[in-house]
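Starting off with a structure, shown below.
With one protein chain held back, the other chains of the complex are shown just where they sit.
Residue numbering begins at 1 within each chain, and the chains themselves are lettered A and B in the order written.
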Amino acid sequence: MIEENCLALSDIHGWYGESKALHGIEINVKRGQTVALMGRNGAGKTTTLRAITRQLTRTEGSIKKDGQEISTVPRHKLAYQGIGFVPEDRGTYNTLSVQENLKLLPKVGDSGMSLDELHSFFPNIQERRHAPAGTLSGGEQQMLAMARVLLAGPDLILLDEPTEGLAPVFVQKIAELLQDLKKRGLTILLVEQNMIFTRKLADHFYMIENGLVVADFPAEELSENEELISRVLGV
Amino acid sequence: MSNTTTHIPGPTQSLPSARALKLVAFAVLAVALLIAPAVLYPVFLMKILCFALFASALNLLLGYTGLLSFGHATFFGGGAYFTAYCVKALEVGPLTGILIGVAGAAVLGLAIGVIAIRRQGIYFAMTTLALSQLAYFCFLRAPFTNAEDGIQNVPRGTLFGVIDLTDHVTMYFFVLTVFAIGMFAIWRIVTSPFGEVVKAIRENEQRAISLGYNVNRYKLSVFTVSAALAGLAGSTKALVFQIATLTDVSWQMSGEAILMALLGGLGTLTGPSVGATVIVTMQNYLAATSVPVNVVIGVVFVISVLLFRKGIVGVFQRFSKAP
Partner (left out) sequence: MEIFGISVPALAGQLLIGLFNGAFYALLSLGLAVIFGMLRIINFAHGAFYMLGAFSAYMLSAYLGASFWLSLLIVPLVLAALAAVLERSMLQRLAGLDPLYGLLLTFGFALILEGGMQYVFGVAGQPYSPPASLSGASNLGFMFMPHYRAFVIVVSLFVCFGTWLLIERTKIGSILRAATENPSLSEVFGLNVPVLITATYAFGAALAGIAGIMAAPVFQVSPHMGSNLIIVVFAVVVIGGMGSIMGAIISGFALGLVEGLTKVFYSEASNVVVFVIMAIVLYFRPAGLFGKDA
């Protein structure tokens, strides 16, 4: 049997120091899907991504990538399981040049984009390749963070709030990019507050509240769940 | 060091039984100190008391304020030099000599502190170390210190003009009194409102600043008081051994005081004295063997840092608090 789930989280509990933030998260991400985690600030969306990338003080539960348990592999080997990560603060290294940032990550797969494709997608980054990443605008840093991960070639990308604080032109650009990545068959786990942005992209939605999944439904059932979405997001 | 030091519950927080236990322990300790010279060599005991006070003075800064001074030998040895010079060359009494030593150490502490508190953490440690090395060269060159020979044959003198301190047992009780006064001062400081502010700085300096405390003034005050107390220990030591030398102002001496405080338990009132007792006893014992003392001290240092960061007293407190 071929494992259908690219990523499967089961009964994930997570702690920041002494305080518990995740109380048994269950999420399945099928291969090739784009899955959106939704919820209010502090609900546990970002924490879930940090649990996968093992940046919490303590994490319990099972995390499987392509059917293999990855919660016990050393942190620096996670990327080699085909996992790419774009953190909330973009995670670009301010003291490194744009080019150094781009070339930093080890190649972990070939499902990503080539340098030429990326350059045509992100012309600004090509132009500013010698500048320190710290001097880029927020939108440019987001582009850089995405381009960097794509060059490494993971088949699963964890994206944390990619449109947060960005100008509409950049939001549009990122939406185009993600559509393109979907067509290429990449699996995406997306944390996003921007509902308009997410509606167009996601195949499946998970609603998170107080460190727990309270509901999940496919994109086709979006309209039936409007009330629930408004309640969970508090809009 | 803030996250590893143990908070000592004040007397009011203790359970009645724990308080009674503390009083009993204190009484036993007091009696033991009083009869000790009948059993053990008084000079050895006086050495322990001097180093216990020195380590406790350092602990006031390191354990309670979170500032690692790697230059406290300057105040310890400086106090020793000033006292030795005044008693020997100027022929003042032992008490006056000690007071001058303490005052001198406090002035040195103020001068070094003003510069050192401009940096924090590891830079503070390096700065105090470098400034104390500067002081070392000054003591080496100063006309009154006799360079490598040091000030030797320092007379112990006569206390209040009547009590002759030449006798070891008499001297012991004088040193014990000095030690008790020094420890009492430290206890008063750490339990006072001033001490509470100082501990708050250790826990979270930014918050102390935002609460409106002039953090630098507090740090400088503690640094100066700690230097004065280290000077008190050094001055007394100069009278006990009747000598003041460059060893007392060397960085190795600063390191030893840190080890004593760390081994006994940082941020505990009694820890540094326990650490001093262990180290001085060990040094005395090893001096008679061919075992290299510095290697053993280094090993104890490594073990303390790796496995034993709460120190002897810290570990004991944790056990006694466990349900």
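General remarks:
As a convention for this text, a contact is a pair of C-beta atoms (placed from the backbone, for glycine too) under 8 Å apart; a residue touches a chain by one contact, two chains touch by 3 or more.
Here the structure is a predicted model, which means the values were calculated and not measured.
Of the chains displayed, those contacted by the omitted chain across the entire assembly are A, B. Taking the complete complex into account, B:L129 is the one of B:C86, B:L129, B:A208 or B:A244 that touches the chain left out. Here the missing chain is touched by one residue of B:M46, B:L60, B:A106 or B:I258, and it is B:I258. Residue A:F85 is the one among A:F85, A:F121, A:F170 or A:F197 that touches the chain missing from this view.
Even with one chain removed from view, subunit A keeps its contact list with that chain: residues 53-55, 75-80, 85, 87, 91, 93-96, 100, 103-106, 108, 152. Within the complete assembly, residues 1-4, 68, 115-116, 118-119, 121-123, 125-127, 129-131, 133-134, 137-138, 141, 251, 255, 258, 262, 292-302, 304-306, 309 of subunit B touch the chain that is not shown.
Heads up, the rule we're going with is that only the chains that are shown with their structure count from here on.
Averaging Cα coordinates per chain places subunit A and subunit B 55 Å apart.
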